[in-house]
Each structure stands twice: as C-alpha cells, then as structure tokens.
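Only a single protein chain was left out; the remaining protein chains are all shown in position.
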Amino acid sequence: MTSSAVPYNLNEIGKFFLLSGVWLGIIFGAVWAACWAVGMLVPQLILNAYPNDPCALNVANAIRLLTPLVGVMVFIPINAMYMVLAERRGLALFTVRKGPNRVGPDGFLQTAADAVKLLFKENINPHGGDVLMFTLAPIIFFAPSVFGAIPLLAAVTSNHDLFKIVNLPTGIFYVLAMSSIPVVGIVMGGWASNNKYSLVGGLRSAAQAISYEIPLVLAIITTCFLVGSLDVVNIAQMQKGTDNLASFGFLNWNFFGAGAIPHYLDLLMQGKLEGAQVVTSAFWSLALAFCCILLCGIYLTGACAEINRIPFDLPEAESELVSGYNTEYSGIRFAIFFLAEFTNLFIVSTVAVVMWFGGGATPFPGFLDANTFASIATPFNQALAQAGLPPLMDGQTMSGAFWAIFKTYALVYFAILVRGTLPRFRIDQLLDFGWKKLIPLSLILLLAVTYIRELV
Amino acid sequence: MFALVGRSIESLYQVARGLKTVFKHTVRPPITKNFPDDMPDLPGHFRGRLALAVNPQTSEHLCISCLQCERVCPDKCIQITSHKSPETNKPELIEFKIDHGLCMFCGLCTEVCPTSCIINTNDFEMADYTRESLVYDLKRLTLSQDESAHYFAKKELPMPKPKPPKPAAKPAAPAAAAKPAEDKPEAKPEVKAEAKPQDLPAAPAPESPKKEEQ
Amino acid sequence: MGDLSELATLASKHMETWLFYLVALITVPFAFGVLLDRNIIRAGFLLIGVFGGISALFLLLQAQFLAMAQLMIYAVGITLVVVIALMLTNPRMEEDKSPSIPAQKAPAALVGTLLFIALYMAILSEGWGNNSEALSPDNITIIGYSLLTHYALPFEFASILLLIALVGAVMLAKHDHFNSKADIDEIEEETKEISERNEHVVKV
Partner (left out) sequence: MSVELSSPDLKTDEMIINMGPQHPATHGVLRLILTLDGEICKHVEPVLGHLHRAQEWQGQNRTWFQYQALIDRVDYLSGMYTSWAMARAAEQIDGLVVPKRAEYLRVILSEMNRITSHLLWLGTYLIDLGAMFGFPFYPFREREKLFDLFEEVAGQRMMFNYIRIGGVLRNPPFGWFDKLKRFTDEFPDRIDEYEAIVTENPIFLKRTKGVGILKKETAMAYGVTGPCIRASGIPLDLRKTKPYSVYPELDFKVQTMDGDGDTWARYMCRIREMRESNEIIRQAIEKIPGGTTEELRKLLGTTGPEKDESKDLDPSFLLMAKKQNAGLRVKAGEGFAAVESPRGTIGCYVISNGSDKAYRFKWRNPSFCNLSVLPELLVGAPIADIMAIFGSIDVILPDVDR
C-alpha cells in the first residue's frame, strides 16, 4: 500500500461517534426520565395528595414496583434502533463505505424510518402454516429477553433504590433461564412457517442453542463459584476497584482472576512473601487470571452462538437457507425478530460486563467516578428540590450506568468487528466445536479454578 | 494435546490478524460517493443515453437521415422517418425515435454515424415509470447547442463543417431543418481527417477504425 | 378512596392467591391443549407452556432455584428435544386425521379417573396446605445440602435412571445393530447408482 492510501478518516469516525453519543444520550435520558417519573415523581405526588394514608402508600409502592418494567420497555425498542444503526455505520467504517446517511442528519433516523416501514408492511401468513404458532413465535423469541434484562438493571445502576426490588438472589441463574427460552420461539417459527428452509433453520438453531448453552452456563457457573455468589449485584459490587493496591481498579475485575493479581501485588509490596513464594504465588495468580480470561472467551463464544451472530448464524445462513427461520416473516412480526436479535446481543454483552468487566465500576480509580458525576448531578437535583420534586439521579448511579454502557457498547462493537471479518461455520463443525472443544475446555477450567482458587 | 493447544493458539492468532486487518480499514476514507450529490466524473467515451447533437457553432441539426444507425443497431431500437425534400432532392428528417428500453448501449450507432450526430451522452439516469416514456422522440433526443458543444469537446470529436447557406432552412427548428448538405456523406470523413491533427489530442471514437486502417 | 383501600387490602392479603389463580388460568388451558390437540407438534409446544406455568407456580412458592431449573431443563431442554424428534420423524407436518377408536375410550377414561383420584388422595394426605412458613429466599444452599445428605441415594438413583434412558434412546434410534454392515453396503450401492445416473444425465 502506498503511503498516500492511509489518510485518516477522521470525518467519518467523528460522525459515527457523534451519532452514537447523541443516540445514547437520547436513549438513556428517555429511560431515566421514564423511570424517574414512574418510580419517584408519581409516588411522591400521590403521597403529597394523600398524606398519612396507608392505602396511598400501598398504591405508591405498587407503582414504584412497575419502574423496572417501564424502564426496560422504554429502553429495548429505542436501544435496538440505535444498535441497528450503529452496526450498519460500524460495518461501513470497516468496509470503507459510508453507511446509511440519508434519513435525518447523517442517517440519524434511518432505523426509525425502517421501523415505520416494517410496521406498515403487510403481515403475510404462509399457506398451510400454523397461524397461531406463527404469530406466537416472535413474541416468545422477544419477551424473555425483555424480562431477562431486568435483574441486570440493579447490577449496572449500583443497586439503585428503584431497582433493588428486581435484584434476585439467584439473579444470574434467572438471566440464564430466561435466555434459554428464545430458542423455542425460533423452532416454533421455523415449524409454523410450513417451509423447509425455515424448518431446517429452526432445527439448526435448537441444536446450536442446546449445545452452546452448556459451555456458556459452565463458564458463568465457574465464575460464580469463584466469587461465591449468584447475585448479579453482589458480583458487580465485588469487582469494584479502589485505589488501594489490594483491589486496584480494573485489575480487580473477574476478567483478571477475580482480584488475584492485585492481591498478589499487594502482598508483594508489603513484603509478606518470601523466597519461592514470590514465584509460586505469582504463577498461581496468573494462572487464575488466565483461566478467567478463557472463561470469558468461552462465554463470549457461546453467547455469539446463542444469539445467532456470525460466525454462528447458521439458523439464518443466508447462502444456504435463504433466511432460515424467518424466511416467511414479514411486517411487524419480522420486526420483532429483528428487534429481539439486537436486544439479545445487548443483553449478553451486559451479562459479560457484569460478570467479568466489573459492572459499573470505573476501570481507573478516580477517573470519571461517582464524585465526578455527582458534581454534574448536584445542580440538577438542587433545582428539582427547589421545585419540590424528587432528585433526578445521584453520582453513584450515574457513574455506574455510564461505565456499564461504555463497556457494553465496547463489547457490542467488538461483535460488529467480528461480524465484519469471519465467515460462518458449517453445522457439523459448529457442533463439533461446541461439544468437543468448548465443553471439555469449560469442564477443565471448572476443575482448574477449583484448585487454583485454593492455591492463590 | 500440545498440538491441539498449538493449533488453537495459531487459530486465534490468525483470527486476530484478520480482525486487525479489518479494523485497520476504519481509518481509510470511504470509497463510496453520495451519488446524487457528487455525480461521478465520467469519461468522454462513456456510453450513456443516446442523443442527437447539433452543430455546436451554428446549432444546425447534424442528422442527414442516412439510416446507417438504424441499419446497424443490433436491437433495432432506432426508428427514423424521413422523406425526400422536394427542394434539394435530399433526404430530410421528419422523426427520429429511440426506444431506450430496448437499447443495450453498445454504441455501434455512434461508430457508424458519418456526421457524429448520434452520440452517447454521459447521462445514465433514465429511470421512468412506463415503458412508453423510454421511447425518446426527436425533440427529447436533440441536444441543445451548449450540450452539443460540451460533448464535442469532451469526446474530442471533429467540429462539423458549417453548412453552406441554404434557401429554405430554419436553423433554429431542428425537426424541420432541411439538410442541404449535398456532399455530406462523402465529405465528412475528409473533414475529420483534416481537423484531427490540428485540434484533437486523442483518437476520436467513431473514426478510429478507419483511421487506424490505412 | 374507598376503592383504593379495598384494592390495597386485597393486594396485601391475597396477592399470592390471586396470582396463583392467574397462573392456573393460563396453565390449565395449555394442559388441556396438550391433551386435545391432534397436531402432535403443536401439543409439544403447548407442553412448554404448561411447564412454564408450573415454574411460575414455583416462583410463587419462593422456590426460585427450582423455578429456573424447571424452566431451563423441562420447558426448554427436554420438551424442545422431544418436539424436534417429532419433527424429524414427521417432516411433512401432517395432522393425525385417523378417528380415535371408541373401544379405547372407556378404559382410557377409567384409568384417567382412577389416576386422578389417586393423585388427589395423595395430595390431600400430605396436608401441606397449612404450612405457611416462608422459605429463605436464598434457599439454594438448603437444596444443595439436602441433595447431598438426606436425599443422596434418590439423587444417585435418578442420575442412573437418566443414564439408562440415554443409552436406551441411543439403542432405539439405531437400526438392528447386527445388520448395520449390510446397511452400509446398501447405502453405498445406492450412492453409486445415483452417481451413475448423474453421469448419464450429464452425458445427455
């Protein structure tokens, strides 16, 4: 390549980041506004109107309970809209194109236009298909991802008061159980379409989901085992780094051995290790970190397969199965499938962030942490307090949300990069990879982590 | 076992190499253009919509109704109606129709045209709602004087010899323009041969077969 | 205001009861669907709904872990595999149109009724309607301890049973083992024939 062929593409990159920033601002602003209104404003208004009335208190509490649901319901469609746009623009960046840039400023509203288009398209029922199942399939595909996301809300907002209610003690298990349901929707849709390509797509999806669920669950369970909790909030909180060396910033994440490395460094600095211990301890710490990185890798691979993304998008396999299970779908039902796919991508990324990348914790202590955000949030809160309204958001939650979003989208962009690079597996190779490589590896890691944990 | 680990590492390295190469493309500028905003810079020889040129200097219609293009067209998409002018006893153009729905833009008609009248323009945006509207008549086919001048310059065609003054010609009305150029079919090639060395840098499209032949 | 107070009282006292009826209202039609639907694959999908309803009941009983396990293993894992097996054996997705034989109806009804009575008696005799003591929300530990101490033997038996079922399924899915060599030959011959036919086609 001649040197002149590498001028920097700052213009397009800048547009992409601007677009992302504005969209994300809109999304999370809207979500937070909705949550604030349902969870704080309305209950307060009710309580102000009927002070000292136990019934009003009950009603206010009942409304507060709806907050997570409302938040997720607002969040998922607009977030998927942004993700489609980000994927298209991101892929365009990787493939020296411009991507959608016509609708709205710089293609800002492209996916909104697409969504409107899909809503107004005709719903076609395939001849000989099972209409009831055909209609139910997208819903079954979509609904669990909505409900599955709820416990994560608590984790990424540092267990904010509004979301405490959804923090289950078996949080991660709940997410896993929910994320295993969508495959039913795919099989159902494939079967109800009365189309052989769809049927094959549905069957492939089932085979794939069942076989990749095992390494995925094993990877998560191993990590839960390492940190000793199934509670997502707990797991996220444990990874919160401090500026103390024993749990320094990002080194305290599960990704780096659940705090093994900073712990070792701390011991080393304090001179508590002697002779051979310096080496052996270092070795075991690094081994644990390595195991955790592998676990995270297994999780991401399995998650890619679970949500049917390249290189595991066999159920859709356009070149073979036309469009797989959603060949016959059109209009709003197709839109739901489409929406759910991106939502699933977002949710698996969030799970990875909560499980391995420290949830809402800042990677460097003191960098854009709760204090920084508190200084932003305080004026707003004061203004609201003067108007007699509840505070909008505290610095702790804001910092948590910011970093969780940042990390999640970093993973999403990585998925986009992978999508831009890799070809697709063949079904037998895929199952082979799952059963013969990933499952043994995850079992070995489970064993290894059991022992290494004691040795560190 | 070690072989497996080695293979896995090798695979991961190769995947990472691919990812890196793709990621590197982020900093390359896009090659796509915003089409209706930046029109492509098409070369003069581009074979787009067919059109009839007029003399860039005098705005006379160049067609002499020799019917060569109609005969050579592989798709038979050109239809010329002409009659013998009672005054000059020469063919006179009445109607010229090109069905662009049938045309395959092979450019043979422009190669055989003795007066460089029928040319391929750089226009390619011809989408329309009906097939009928793809049939262009003389009025839609004929280019303005400016456009003709533009294409003559761009395609580096020899300037046509201005017509001798004629008795009953209406130069502004191309449809009815009588073609009193008695000697045109014979004279044109010579005209070109003279014209070329002086003002034309490249080989003119329709003439090149003849020119190179010698 | 009066309405609100009633609602709140109702909610606080009988929330679980109401939710139970709601879940039952969803689950029971699914169960009937499983029994009555002549299309066996649709019946399979409805079964998933039934299991989902049951896991919701577990959730109401504060048994979160069991609910999730029920959902993951029964609803999605096992039933889905069954449905897929049905699809593979009946790829043309035909409904079973053959009329049911009347001679089987009476014994079936009898057996069904007896079974129902037996189950009902069993449930009644347990007397577990009275125990309203709430489970600890973090009851995974308790389940784990119970499985490995008090119920260790049944647990192991269950796993052996599953293993046997697995082996049996593999054996059933296979042809008669002794003929497999002949089958391979047969298939090879078939393939050869087909490729010869193809050659012919190409030549033409």
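The letters A, B and C name the chains in turn, as written, and every chain counts its residues from 1.
Heads up, the rule we're going with is that a residue touches a chain if its C-beta (ideal position, glycine included) is under 8 Å from a C-beta of that chain, and two chains touch if they have at least 3 such contacts.
Source: prediction; values computed, not measured.
Asks: Given the contact definition stated above, which residue among A:Leu91, A:Ile124, A:Ile221 or A:Leu245 touches the chain not shown here?
Replies: If we include the chain that is not displayed, A:Leu91 is the one touching it.
Asks: If you put the missing chain back, which residues of chain A would it touch?
Replies: 1-2, 5, 91, 94-97, 196-197, 200, 310-311, 313-314, 317-320, 322, 419-429, 431-432
Asks: Touching the hidden chain in the full complex, which residues of chain B are there? Just list them.
Replies: With respect to the unshown chain, the touching residues of chain B are 10-11, 14-15, 17-18, 20-22, 25, 31, 42-43, 45-47, 68, 71-74, 104-108, 112, 120, 193, 196-205, 208-214.
Here is the rule we use: only the chains that are shown with their structure count from here on.
Asks: How would one label the connectivity among the chains shown: line, ring, star, complete, or other?
Replies: Graph shape, chains as nodes and touching pairs as edges: a line.
Asks: Which two chains have the most C-beta pairs in contact?
Replies: A-C
Asks: Distance-wise, how many Å sit between the C-alpha centres of chain A and chain C, to the nearest whole number?
Replies: 30
Asks: CA centre of chain A versus CA centre of chain B: separation in Å?
Replies: 56
Asks: Could you check chain B for residues that touch two or more other chains and list them?
Replies: none
Asks: Which residues belonging to chain A are in contact with no fewer than two other chains?
Replies: Touching at least two other chains: none.
Asks: Under the definition above, what is the set of chain C residues touching chain A in their complex?
Replies: Within the complex, chain C contacts chain A at residues 1, 4-5, 7-8, 11-12, 39, 41-42, 45, 48, 64-65, 67-69, 71-72, 75-77, 80-81, 83-84, 87-88, 91, 93, 137-138, 140.
Asks: Inside the complex, what are the residues of chain A that reach chain B?
Replies: The touching residues are 5-9, 11-13, 92-98, 101, 417-418, 420-422.
Asks: Mind listing the chain B positions that touch chain A in their complex?
Replies: Going through chain B, the ones touching chain A are 15, 18-19, 21-23, 25-32, 34.
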